[in-house]
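Here the complex is missing a single protein chain, while all its other protein chains stay put.
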Amino acid sequence: MTGFLQIIRRDLHLAFRQGMDSMMVVMFFVIAVVLFPFGVGPEANILARIAAGVIWVAALLSSMLSLERLFQTDYEDGSLELLTLSPMALEIIVLAKVVAHWLTTGLPLIVAAPLLAVLLNMNAEGFPILILALALGTPSLSLIGAVGAALILGSRRGGVLLALLILPLYIPVLIFGVSAVDAVVGGFEARAQLLILGGFLLGALALSPWAAAAALRQAVE
Amino acid sequence: MTGFLQIIRRDLHLAFRQGMDSMMVVMFFVIAVVLFPFGVGPEANILARIAAGVIWVAALLSSMLSLERLFQTDYEDGSLELLTLSPMALEIIVLAKVVAHWLTTGLPLIVAAPLLAVLLNMNAEGFPILILALALGTPSLSLIGAVGAALILGSRRGGVLLALLILPLYIPVLIFGVSAVDAVVGGFEARAQLLILGGFLLGALALSPWAAAAALRQAVE
Amino acid sequence: MLHRFANPTRFLRFADIIQPWMAVLTVGLGAAGLYLGLFASPADYQQGESVRIMYVHVPAAWMGLFCYMAMAAAAAVGLIWKHPLADLAAKATAPIGAGFTFLALVTGSLWGKPMWGTWWVWDARLTSMLVLLFLYLGYMALINAFDDPTRGIKASSILVLVGVVNVPIIKFSVDWWNTLHQPSSVMRMDGPTIDASMLWPLALMAVAFNTYYVWVMLIRIRTEVAATKVRSLRMKQAHGS
Amino acid sequence: MGEFTGNNLTCVRSERIVFSGLDFTLAGGGALVLVGSNGSGKSSLLRLMAGLLHPASGVIAFDGAETSEDPEAHSGRLHYVGHLDAVKPVLSVSENVAFWASLRSGGGNVPQALSALGINHLADVPGRFLSAGQKRRVNLARIVAAPAPLWLLDEPTTALDKQTIAGLERTIADHRGSGGMVVISTHSDLALDNFQTLDLGHFSAGRTGNP
Partner (left out) sequence: MGEFTGNNLTCVRSERIVFSGLDFTLAGGGALVLVGSNGSGKSSLLRLMAGLLHPASGVIAFDGAETSEDPEAHSGRLHYVGHLDAVKPVLSVSENVAFWASLRSGGGNVPQALSALGINHLADVPGRFLSAGQKRRVNLARIVAAPAPLWLLDEPTTALDKQTIAGLERTIADHRGSGGMVVISTHSDLALDNFQTLDLGHFSAGRTGNP
């Protein structure tokens, strides 16, 4: 347990010392969303119609981009070999790193989302459910993404390869995340969608540390 | 001149040996576009309305993702130092690498774009102009992006930082690229937009190798 | 990079003289401008009391643009003549300019709610201000992204020069984009021609914002110089000389 | 202390047999020096011993128990030093060493490790300011800080100056004096007493990569 906390502490430490790491993910998120009005045009009603979708897609993309470095620096400077050789179970180490990653990147996304919803003219009724859905969905994204991040270690095409591997796995989260918001904006309940998102989270929590640890063992061979 | 061609040859070589590099960029492009129907819902008229914008935004994002590695691997394995120390002007080397990059990533995007336009129900009249606009726009993206890729070498936050630096600079290309397609679909001429895109390309061709070379020189200090 | 080849004492002496004046001017002019703006000037017959936001909003928007230009000029001097103080000035300007830009956006938004009934519209002017904020944020992110501070300064100087070429292009494209999609924009601000009772507070506030900028920039450069000294002292200590 | 053995080991890398039929035995207090020309498999053997690679055939055992049965226990009793130094640029030297020590039971003695490697004056310097040799010393301080019976060192003297190499020789002698074992690959001659040599060239399947 102390090892688990030590790793979280170190990763938070690294993130804060490095200056604005979490800020940057949020800023990418904001910019990706802001690109859409340029592409789609400034009409408020069209933007409002696609707001939830755009915000979720941007959250997916920024989560994916930030995950690329989850194990990369440790891999490049040799720390990953040493973590693999530490007496702790590698699965626990992975979980600690994912928790630290979500705290520094997932949480700020959730905070920034309402602002973007305002920019895109989203119906104000959708705000609380958007936050709730993101709170349930982004940890799943981090967990699933960790598997991808571990798989691409040592490959020469980081970013794009990661995108290919994990974006398809993100699609279910996307579908239910958007449909939760759309349901509430349309005057319905979003209970079912939230339950499903919660179920995804539990599943990811149970499976992905194992998969990621196996991939990491492969990578340091 | 032979050096210029040698570098292009080597980079094409590396891209093809590494298996499916260009494939991967195209696939990211396709997946990013395909996420939208999931996010926005399947209504054909909404999709048609936003098609050009979504395709261009996805092209921007995939160009950006693939640019991250433009100098990265050379930087990490020491090749960049040696390229800087070769008797050729560094500006020429940058240009050669950008040309090779565009051939392996920009060109495939253009080929894939009509397919996605069909998926998003875009008006068929827009297809030729979409291809033309992408042909003029994507080289500018590669050139502008090369500056960003050179600036982030050795920084702690590759992907996300690059996005933050260059996405705002991509906005003019996005605006005119989309508006060219929208104009033709709406029954107007797109001459002015294409001329402006061409102007951007010439400007980027003239300026960005210098800026990128300056950035590279201080990256290897 | 403040080793013994770029001794900052002359600058520090100069700053010692200027800084108190700037502080006094900022407080004095700012107070006068605010008083005139908030109490002495009339409310607008169309916009009511909310017009008073203008006295903060307009100078803030001006300063947002001005600081970017100042930053680019400083970065160019730093790159070409390798003057370390110019580098520090560029670095010190960025957060101030970003702050002004942010202030313009926030006050604009607050103003927009009563005026247009919405916090945000994708108008050309608003949008290019938003992009400007991103340019500032990108600069600040890059300067802090390196382990070696000198490396960060050089990289971000190149970035700001590239950005300065692009600012007019972005501005022009955004104008074009917006007029295309939305020819008659709601928020063309051709309100009542400004009369003297509104012009005076506006001018005072604009000058106060300028002196505030110089004042804070001097403080930031000083802090930066001190931080550099501390760093190099610690390094020297560590390496034992 | 126990006994560390390898029996009839075969190592395959990228579908090519690097070595085969290799045995070794190392008792408490012993030292095994791996020699052999470039590409003969020294680094590969050390990674096998650490459990980072898995042998294509053969058994590695500690105290008679196969190490692959309980990899975490094996990790707990070894320190591995590879080509990379695992020094985080934004953490100070002492934070770097302390983190690795904190993952081991006991937590270790950081200040003492730093002075053993002659870098206590660098304790508060961030990793980014270190030269090649200084980073290597931080990496070595890590293994001194938290004790473990088995040290696996892959060319540990790379980038070290002569004075530090002498210090390292003393540190290794101390470690062995308290019953520790050490396996070292090296191309330069380290002054150790009473060591076994294992020439990888004898086990390589074919040529060894020399002119």
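Going by the order they are written in, the chains are A, B, C and D; count residues from 1 in each one.
What we mean here is this: a residue touches a chain if its C-beta (ideal position, glycine included) is under 8 Å from a C-beta of that chain, and two chains touch if they have at least 3 such contacts.
Not measured: the values here are computed from a predicted model.
Asks: Could you run through the displayed chains and say which ones the absent chain touches?
Replies: It touches the following shown chains in the full complex: B, C, D.
Asks: Among B:Met23, B:Ala44 or B:Leu82, which residue is in contact with the omitted chain in the full complex?
Replies: B:Leu82
Asks: By the contact criterion defined above, which parts of chain B meet the unshown chain? Give residue numbers in ascending order.
Replies: Touching the missing chain: residues 2-3, 6-7, 10, 13-14, 17-18, 76-79, 81-89, 220-221.
Asks: Residue by residue, what part of chain D touches the chain that was omitted?
Replies: Missing-chain contacts on chain D: residues 13-14, 16, 36-39, 43, 83, 115, 117-119, 121-122, 128-134, 136-137, 155, 158-165, 167, 187-188, 207, 209-211.
Asks: Touching the missing chain, which residues of chain C?
Replies: 1-5, 148-150, 228, 231-232, 235-236, 239-241
By definition in this document, only the chains that are shown with their structure count from here on.
Asks: Pick the chain whose C-alpha centre of mass, unweighted, sits closest to the average of all protein C-alpha coordinates shown.
Replies: Per-chain C-alpha centroids ranked by distance to the global centroid put A first.
Asks: Between chain A and chain D, what is the gap in Å from one C-alpha centre to the other?
Replies: The computed centroid separation for chain A versus chain D comes out at 37 Å.
Asks: Take the average of all CA coordinates in chain B, do the same for chain D, and state the distance between these two points in whole angstrom.
Replies: A distance of 45 Å separates the two centres.
Asks: Among the residues of chain C, pick out those that touch two or more other chains and give their numbers.
Replies: 134, 137-138, 141, 145, 147, 177
Asks: At least two partner chains per residue is the criterion; list those residues in chain B.
Replies: 156-157, 161, 164, 167-168, 171, 175, 182
Asks: Throw together a list of every chain pair that touches.
Replies: In this structure, the chains touch in these pairs: A-B, A-C, A-D, B-C, C-D.
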